[in-house]
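Missing here: one protein chain of the complex. Every other protein chain is in place.
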Amino acid sequence: MKDVSYWSIFLNSSLINNFVLAYFLGICPFFGVSSKIGTAWKMGAAASFVMLVASVCAFVINIILDIIGAPYLRIISYILVISSTVQLVEMLLKKLSPPTYQALGIFLPLITTNCAIFGLALFQTNKGYSFSQAFVYALGAGAGFALALVLMAGVREKLDLANVPQLVQGTAAALVVAGVLSMAFMGFAGLG
Amino acid sequence: MALKPVSPTDEFVKGLWRDNPVFIQVLGMCPALAVSNTAINALAMGAATTFVLVMAGLSVSLLRKFIPKEARIVSYICIIATFVTCVDYIIMALSIELHRALGAFIALIVVNCLILGRSEAFASKNKPGRAMLDGLGMGVGFTFALLFIGIIREVLGSGTLFGVSMFPDGFQTWTIMVLPSGGFLAMAGWLLIVNWLRQKEDNAARRAAEAES
Partner (left out) sequence: MTQAPVEQKKTTAWQMYRAIVGIGAFCAILIVGVYMATAPQIKINQERFLASAVSEVLPAAVLTQAVALDNDGQLVVVEENADLPAFLGYDAEGKLVGAVMTSEAMGYQDIVRVLYAYTFENQAITGMKVLETKETPGLGDKVEKEPHFLANFDALDARPAADGSGLANEIVTVKQGEKTEPWQLDGITGATITSVAIGHILNISAQVWVPVLEREARAIPAPQPPAPQEPTEEE
């Protein structure tokens, strides 16, 4: 519907307007699961998968809502679909890869309340993307989310070995790192 | 497990400092960082979240005997989503400009871990009056936290407070503060202060306990 190239959409959602570092979505897992690179990228992968499914579902739901003329049901239907998808992913992971399931711990069901997934569904609806555009948008968002997580984990692993004052340890240090990462990502603006 | 009875005032007050959602529990960070680029946005977001907290707390508490254990989370999500939808339309009716400024983050209140957390941890186990007080306290604490971050970001980043210019014209605004980066840094700053204060409290309490023994 819009006159934007797929590459531009992908760049936008993964780098220029990175969901974590620019839109502040997905902060809880960002700080919670980013202490080790291994867990970080698994979380990123799980979230990306959920994002793709959620994107498709949101698109279909939106069409239905438009037909029956009930825009006010949007929030509640999106969130219910996202929760069900997460349950599904949880069950799949438990069957296919128990160690990953263990490693992700509480954060897997927390993907339901991961603002990033819900935010993705809302943003793509607001932007009025077509199906393929929305899919690319979700791909980019997932990739960007995973990238931010992995970058953060890399830095935090190093920080763990450094001499950080006790007051700053933990979340405060992570926040400062996030601030710097966010500044770095600002450099991507203008790429589109 | 014998608990000493908690007074209603304490239910309310605990959300303000001791169990402050943003600085102590570290919940609800997404909106805290995203919508705090001006003080008025922070206030509006805090108010909207408080509304949902109180109403959802009330509803969950009223319906707590009615909701089966297995369908807990889904029911809470439904109830919270309902009130978020309501507050979304109420804000649109109050002011289009405010709605545009807050954007999608009004809808994102529904995934604010804080509300689901309070519903599960408190409202589902307590009477409606208590649940409302708890919701109110958490909401006000949340609003304060957002305001602290928002005020710093607006004053340093735009040179204004609630739109009123604070500095003479020559002031070079720290634009970074109204950008996402600034959100992280402002939050980090406040967290540092809060941690330091808590450390002092803990040290004082420890010393008092040692003095007694």
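Chains here go by letter, A and B, matching the order in which they are written, and residues are numbered from 1 within each.
The rule is short, and it goes like this: contacts are C-beta pairs under 8 Å (C-beta built on N, C-alpha and C of every residue); 3 or more make two chains touch, one makes a residue touch a chain.
It should be emphasised that the depicted structure is a prediction, and the values quoted were computed from it without experimental measurement.
Chemist: Let's see if you follow the contact definition: name the visible chains touching the chain that is missing.
Modeler: So, taking every chain into account, the missing one touches A, B.
Chemist: So one chain is hidden, and I want to know which residue out of B:C30, B:A48, B:I79 or B:L191 touches that hidden chain in the complete assembly.
Modeler: B:I79
Chemist: Which of B:L63, B:L147, B:L161 or B:I193 sits in contact with the chain that's absent?
Modeler: Per the contact definition at the top, the residue touching the missing chain is B:L63.
Chemist: Touching the hidden chain in the complete assembly: which of A:G38, A:P98, A:G128 or A:G187 does that?
Modeler: A:G128
Chemist: To test your reading of the contact rule: which positions on subunit B touch the chain that is missing from view?
Modeler: Answer for subunit B: residues 59, 63, 66-71, 75, 78-79, 81-83, 85-86, 89-90, 92-93, 95-97, 100, 157-158, 173, 175, 178-179 touch the chain left out.
Chemist: Can you list, in ascending order, the subunit A residues touching the missing chain?
Modeler: 3-4, 8, 12, 16-17, 72-73, 76, 127-128, 189-190, 192
Operating definition for what follows: only the chains that are shown with their structure count from here on.
Chemist: Would you mind pulling out the distance in Å between where the CA atoms of subunit A average out and where those of subunit B do?
Modeler: Whole-Å distance between the two chain centres: 22.
Chemist: For a test of understanding, state which residues of subunit A touch subunit B in their complex under the given definition.
Modeler: Listed in rising order, the residues of subunit A that touch subunit B are 21-28, 31, 72-76, 79-80, 83, 110, 112-115, 118-119, 122-123, 126, 167-168, 171-173, 175-176, 178-180, 182-183, 186.
Chemist: What part of subunit B is in contact with subunit A in the complex they form?
Modeler: Against subunit A, subunit B makes touches at 26-27, 29-31, 33-34, 73-74, 77-78, 81-82, 84-85, 88-89, 104, 107-108, 110-113, 116, 176, 179-185, 187-188, 191-192, 195-196, 199.
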